[in-house]
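Missing here is one protein chain; the remaining ones are kept as they sit in the complex.
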Amino acid sequence: MKKVKIGLLGATGYTGIELLKMLENHPHMEVVFVTSEKHAGKTLASFFPNLTGRPFGELRFIPASEAIQIEVDGVFSCLPHQTAAENLLPFIQKGGVKIVDLSADFRIRDAEIYKKYYHEHPNPELLSQAVYGLVEWEKNIKDFNIVGNPGCYPTSILLPLLPLVKAGLIETTGIIADSKSGVSGAGKSPSDATHYVEVNENFSAYKVADEHRHLSEINEQLSITAKLPVNILFTPHLVPMTRGILSTIYAKPKAGVTRDQILACLQNQYAGQACVQVLEKDFPKTAWVANTNRCMFGFKITEDGQTLVIVSVIDNLIKGASGQGLQNMNILFGLEQNCGVI
Amino acid sequence: MKKVKIGLLGATGYTGIELLKMLENHPHMEVVFVTSEKHAGKTLASFFPNLTGRPFGELRFIPASEAIQIEVDGVFSCLPHQTAAENLLPFIQKGGVKIVDLSADFRIRDAEIYKKYYHEHPNPELLSQAVYGLVEWEKNIKDFNIVGNPGCYPTSILLPLLPLVKAGLIETTGIIADSKSGVSGAGKSPSDATHYVEVNENFSAYKVADEHRHLSEINEQLSITAKLPVNILFTPHLVPMTRGILSTIYAKPKAGVTRDQILACLQNQYAGQACVQVLEKDFPKTAWVANTNRCMFGFKITEDGQTLVIVSVIDNLIKGASGQGLQNMNILFGLEQNCGVI
Amino acid sequence: MKKVKIGLLGATGYTGIELLKMLENHPHMEVVFVTSEKHAGKTLASFFPNLTGRPFGELRFIPASEAIQIEVDGVFSCLPHQTAAENLLPFIQKGGVKIVDLSADFRIRDAEIYKKYYHEHPNPELLSQAVYGLVEWEKNIKDFNIVGNPGCYPTSILLPLLPLVKAGLIETTGIIADSKSGVSGAGKSPSDATHYVEVNENFSAYKVADEHRHLSEINEQLSITAKLPVNILFTPHLVPMTRGILSTIYAKPKAGVTRDQILACLQNQYAGQACVQVLEKDFPKTAWVANTNRCMFGFKITEDGQTLVIVSVIDNLIKGASGQGLQNMNILFGLEQNCGVI
Partner (left out) sequence: MKKVKIGLLGATGYTGIELLKMLENHPHMEVVFVTSEKHAGKTLASFFPNLTGRPFGELRFIPASEAIQIEVDGVFSCLPHQTAAENLLPFIQKGGVKIVDLSADFRIRDAEIYKKYYHEHPNPELLSQAVYGLVEWEKNIKDFNIVGNPGCYPTSILLPLLPLVKAGLIETTGIIADSKSGVSGAGKSPSDATHYVEVNENFSAYKVADEHRHLSEINEQLSITAKLPVNILFTPHLVPMTRGILSTIYAKPKAGVTRDQILACLQNQYAGQACVQVLEKDFPKTAWVANTNRCMFGFKITEDGQTLVIVSVIDNLIKGASGQGLQNMNILFGLEQNCGVI
């Protein structure tokens, strides 16, 4: 079988390297370019010394302007939002290129919401051509050419919540997601906030309750599914560790809803899905999914029957970014969904 | 001034060493005994090598049975619950000894609640003689001879909540405390749960929502203050760090309550209190209070006015244990409340 | 091709789980038993919840006494020394089973040395039937049926030193290896030494200079290669991290030896070896090889020409244990050496 030719825009960050590590062993894809404006001309191994002696180590970064000349079947963008849409536009216009964008630029259907949380969208007309690629939830990914790859926090929150909302098992008001993330979610650029001494032996909240941009996609997806406006509270926290997200989610079961109904709903949704595990008894820990593409969740209804508590974990760089991105690319090319995904 | 003679029961754990470090420099207290059944006869420096060459290093552990013979004015117990009550009983019966117990044995007023969360109380008749020593909240500590020193999680949760409940500014239903703690809170005994490899690069929830024993004191204190039964949800989490608790607390403001009212209420309560800081704008991080006896909290009301979110931090070993314990002992002896407290 | 049937003795530790993760995807091996005396009857997923829903999750531990009844081609032992030899003996006596032992029981050729560092060897007559499986160094592994898999520290030290000793480029006296290891090297049993609070924010030396058992295999291998007795100094240290070993090695180049000679010697030895990388300019960091089977080293000769300094890194659980173990098993069965190795 001829291999799918893959390009990577913006390959010097954490999600880029994770993608490359998976693509190195992918039986049906080959990387034909990696871009970096700043490091153009250098080899990957000179930037990621851990790649020394590995197949991709000798690949060289090129600028995006050159990349557009190269024949390619699929493009991943690991660029930040706005830059992503700008750099993907030529590939979209060129046609015949399938795209998975890891930024927020194609996650939102409503340009007004995008504007509220980010800024004016550079190409609002493209939003309807893209799909929100929450792999184990969205059935129609293969019908699109542009995938907005879900954010890390939203992946951990939506996978357990969407089936329950769709089935009408929980109230859509009063939902709280109290999330905790490792530091790699903040990206590779050094800042006061990512300085080792600032993070180590420290735990903090940020963008408390109604401020974080990921609320845009969380609320849009919940609202689409509920067919009414849903607004949850979402407080992210920074954990002194490199990888992993744990979301503790509080919701109110509808009157009479039992634990068994919740369990059946979630198990039905994710039956046969290797990358989503519904635990019957345990609450998962982030280390259980580190370096894997899996989302695991456990849950309980409190003794008074008033609250459903879900604990959901993912590796923010894999299921929360590159792993889910590769699942999406597999789907776009009709490959087995989890092919080459760790 | 003659120094207050202090004894420590169970001085080999983390709270014991923190107490000793503070007592080393206390101008009005001197340590006359430290007990350990297991290490009786050894010097502190042989157990805590970091004390080598420091004044307390040459002190020797004695068994509790010998300690009762020694003349003493005040006794701290750093023993686990049940053992604490058993070992303190001889000192209580002897009379003339003021007691600060860092276990749960004297925190609960209602023996039925104690039984539900722990077991049959060994001396239920003593419960009414003890006070819940939440220092900056409870005005009557000095009138008692036995102080039940508050738990670590409850200290972080009750200091911000109690004034708001008392002032009637928040609903007493639907309160959620999502708390995160460093590992020293689990104590010094090695176990699978405290193994470095299990904790490092990992984040987990435990005793989800309605299971943790600290709910006994949290709910009892809130109920006493509200004058009606209050039951909150409380989910503790384990953070890969040594020290610190951060509690993210969600509550519903009563209709019409403003941010300014919340701020005024909290500032009034804690005016002049060096160890409690109400932040007007920021949300505190655990590192801001590490190795101090301070509790700091910040808060916001969400844009929709429906939720008050409080972020509260303490050092679990200091304000959450030994530092507050020393404040209590100071009060029992009429000393300045924060004397010798770091 | 018929798959090689593999059994694991003692599969509940860190090296066991690493082996299982690699074997899960091995194209030519299948796991037919895993043993645990303590957890016999339980599934792997109940012990390692991160395996929930993965192929091996439903495998059940059996006691070693049952394992001997099962038809098997190769056996890994992840048991501690002494227990390893005892449990492997029945498989050796049965015949036709190839063995890779991750303990020290088959690493030493000289029973007297084994005795000095460990204790009386239970089956000294077997020592001559085993080979020290330092994969990229030892050419004759395929001729043996028993492999003593090298220790973690020795792997990081011997891979760079042995070629230089053999080529006569360095003095064999005065060699110092100052090594630093993550905590997983201490194994899974909880102890004071592995308690999170004891390890975190702490760095320490242990078994300073001439005490650690790994000196037995380091010195024996160096002596065999040098054809004269070599005794190096070796000081291990504990680093607050989970995985990784970095050895800083100081040696004296023989008179007139140049940097280029050192480089050529190492490059020749490891040409074409995917799992050993000689860096020309950089000094590697442990994170560069984390979760891989690679050993990387860099070196320099000091300006005065008197000292060669080598910095060598491995992942102690992979190249220092399970990964090298799987390489050895591949070799025993004539498979490609790095097949299925991460």
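Which chain is which? They are A, B and C, in the order written, and residues in each are numbered from 1.
In this text, a residue touches a chain if its C-beta (ideal position, glycine included) is under 8 Å from a C-beta of that chain, and two chains touch if they have at least 3 such contacts.
Remember, predicted model here, so these are calculated numbers, not experimental data.
Novice: Just to confirm, in the complete assembly, which displayed chains does the hidden chain contact?
Specialist: The chain that is not shown is in contact with A, B, C.
Novice: Of C:Asp192, C:Asp210 or C:Glu336, which sits in contact with the chain we cannot see?
Specialist: In the full complex, the listed residue that touches the missing chain is C:Asp210.
Novice: Using the document's definition of touch, tell me which of C:Thr43, C:Thr83, C:Asn123 or C:Thr307 contacts the absent chain.
Specialist: Answer from the full complex: C:Thr307 touches the omitted chain.
Novice: Out of B:Ser223, B:Gln261, B:Asn291 or B:Gln306, which is the one that touches the chain we can't see?
Specialist: Residue touching the absent chain, from the options given: B:Asn291.
Novice: What residues on chain B make contact with the chain left out of this view?
Specialist: Touch with the absent chain occurs at residues 49-50, 52-54, 200-201, 274, 277, 279, 282, 284-285, 287-289, 291-292, 294, 296.
Novice: List every residue of chain A that touches the chain not included in the displayed model.
Specialist: Per the touch rule, chain A residues meeting the hidden chain are 14, 183-184, 188, 190-192, 194-201, 240-242.
Novice: Against the chain that's been left off, what residues of chain C make contact? List them.
Specialist: 174, 176, 178, 180, 182, 198, 200-206, 208-210, 231, 233, 235, 237, 239-244, 246, 248, 250, 283-287, 290, 300, 302-304, 307, 309, 311
Throughout what follows, only the chains that are shown with their structure count from here on.
Novice: Which word fits how the chains touch one another: line, ring, star, complete or other?
Specialist: complete
Novice: Please state whether the interface between chain A and chain C is built from the same residues or different ones, using more than half shared residue numbers as the mark of same.
Specialist: The interface of chain A with chain C is built from mostly shared positions.
Novice: Closest chain to the protein's overall Cα mean, using per-chain Cα means, please.
Specialist: A
Novice: So, what's the distance in Å between the C-alpha centres of chain B and chain A?
Specialist: Roughly 40 Å separates the two chain centres.
Novice: Express in whole angstrom the distance between the two chain centres, defined as the mean CA positions of chain A and chain C.
Specialist: 37
Novice: Using the touch definition from the top, which residues of chain A touch two or more other chains?
Specialist: Correct list: 200-201, 284-285, 287.
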